[in-house]
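A single protein chain has been removed from this complex, and every other one stays in its place.
After this line comes subunit A, so read on.
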Amino acid sequence: MSSSAEVAKGVTNSIQEYLQSLPRQTFDQLYAQPATCLATLRLLPPIAKQVVMRLLYTQKPVAKADVEVWCFPDHRGDLQDSLSKLSRLHICTDYEEHLQMNRIFQENFHNALVGGGDHVSFGQPMNDNKGEVDIALLDRHAAESWETVLHQLVGTPGDRRPKAVTKLLLASGLQEFPDDGGYSETNEHQKMNITSKGFQFLLLDVNVQVWSLLLQYLGLAERQLNMDIVQVLNFLFQIGSLELGQAYSVEPLTDTQRRVMEDLKYFGIFYQRTKKSRKFYPTRMATSLTSGSMVSSRKPEDSQGYIIVETNFRMYAYTDSPLQIAILSLFVSLQARFQNMVTGLITRDAIREALTKGITSDQIITYLTAHAHPELKKQSPILPQTVIDQIRLWEMERNRLRLSGAWLYSDFTDLNEFTQIVNYAEPLGAVLWKNEKRRTLAVTEEGHENVKSFRKRAAAARAGGAGR
C-alpha cells in the first residue's frame, strides 16, 4: 500500500539521517562489523545497492563516467542521488572523478556475504533449545511488551511500568510532566501526561514507532548514559540480521551491548526466559528492523484491518483491544461498545479535539486507511471520499487566520526610498505585504534588522552625497 510505503521511506530516511550526522571515524569503526555493513546496504536505495555490488570486487578506483553508463540516461538523477548517499555514508569516496570504495567496508561486506573472517557479528547461535520457545511465543511476547509500552503512553493504569520505558518516553517528548511537576521517586508514575507528539506517535506503524524510539535511545545513550555509540549501533544492526526463532548466546556481547539489551527488553525486541539466562531470542520486531518491510509485531491474523467507515460518517471497528479503542477515541466520538466491536461517529468536535492535540488530518486519514477492514479495502478509494474531504475541511477551517510577527513601515515621503527598500527586501524574502499606493510595507521580524541597517546606509550615502 502506498501510504505505508511512504511511512517506511520516512523511517529509513531518519536512521540514515542519524548515520549521516556521525563523524567519519565512527563509520570506520562501524564498518568493522560485517553485520553493520549488510544492514547499511539494506537501507540504501536500489541503484545505490547495485553500485555497491558492482564496486565490491574492484580494487582500483572506477571512473565516474563509467559508473554513469550503468544507468539509463533518464535515471541519471537517481544515480546522482544514490552516489551522494553513498559518499555521505562514507561507503564510497570520490576524488578526481573516480569512485573508490571504503576499504574497511569492502572487506567486511565481503565477509558478510561469503561468511569469511573470524567474527561473531551475526550472533552466536545456540542449539540447546528444548523447544520451549517457538515463533508464536516470541510474537506474543513482542506484541504484549509493545502494547504495554503503548498503554503506558496513553496512561492506562497498569502495574508494569519499567523505569527504562518511562525514561525513554520522557526523553523523546512523547510524555511529559504537567507544568511544574518535577521528577520525584514517589509520584513519577501518576503524573506523566501524553503530549501531542505522543498522540501522533500512536498513529504510526509499529515499525516506525520502534525505529523512532530506538533513535531516541541512541541519542540518550550518547548524551546521558555515556555509552559507546558504535557498539550500540553495531548491536542494533546485528539484531536486524538475526534469525527469528533461533536462540543466541549472550557471551560475545560487550558490557555496553548487554546494557542496551537490558534497557530494550521491555520493548519486546528480545525474549529471555529468565533474567540471568545466557541465551536470548530476537523477536519479529528485531529481525524486521533493517528489512525495510513493514512486518508488524502482531500476528498476521491480528494485523488485518478492522475499521469500516461509511459515507454517513459512521465508523465500526471490529476490535476488543483497549489500546486500539483508546486510539480511536482520539478522533472518533464512540457511541457503543460490544463484545467484539465498537461503533462511533466521526464528528466535527471529535476531529477538532484531535487537531488541537496536534494530530493532523493526514495522520487520521492514514491511520483509518491503514487499518481499514478487508471489505473496505476492496473499494477505491478505500475511505469514502466525502469523509476524507470533510476531515480535511475541518482542519482547514481551524486555520482561518495566518499570523506573522512583522514591522510595518509607513509614511514614506519619497516614493524612491520606498521602492529602494522594497527592491532590497523582496529578494531576501522579507516582504510580507506591500502597497505602493499607500507607500506602506510590512517586513518580517528577521528581515527588520537588515532593512534597518540598509536604511542607515542609504541615509548615510544620501547625507554624504548632499555634503559633497
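Methods note: a residue touches a chain if its C-beta (ideal position, glycine included) is under 8 Å from a C-beta of that chain, and two chains touch if they have at least 3 such contacts; residues count from 1.
In the analysis below, contacts and distances are computed from a predicted model.
Chosen from "TPPC8 first Ig-like domain-containing protein", "Ribosomal RNA-processing protein 42", "Vacuolar protein-sorting-associated protein 36" or "General transcription and DNA repair factor IIH subunit TFB5", the protein name that UniProt gives for the omitted chain reads "General transcription and DNA repair factor IIH subunit TFB5". Touch with the chain omitted from the figure is made, among A:255, A:349, A:389 or A:446, by A:349. When the omitted chain is restored, the residue from A:136, A:408 or A:461 that touches it is A:408. The chain not shown here touches subunit A at positions 312-314, 333, 345, 347-349, 397, 400-413, 417, 432-433, 435, 440, 442, 445, 448, 452, 455.
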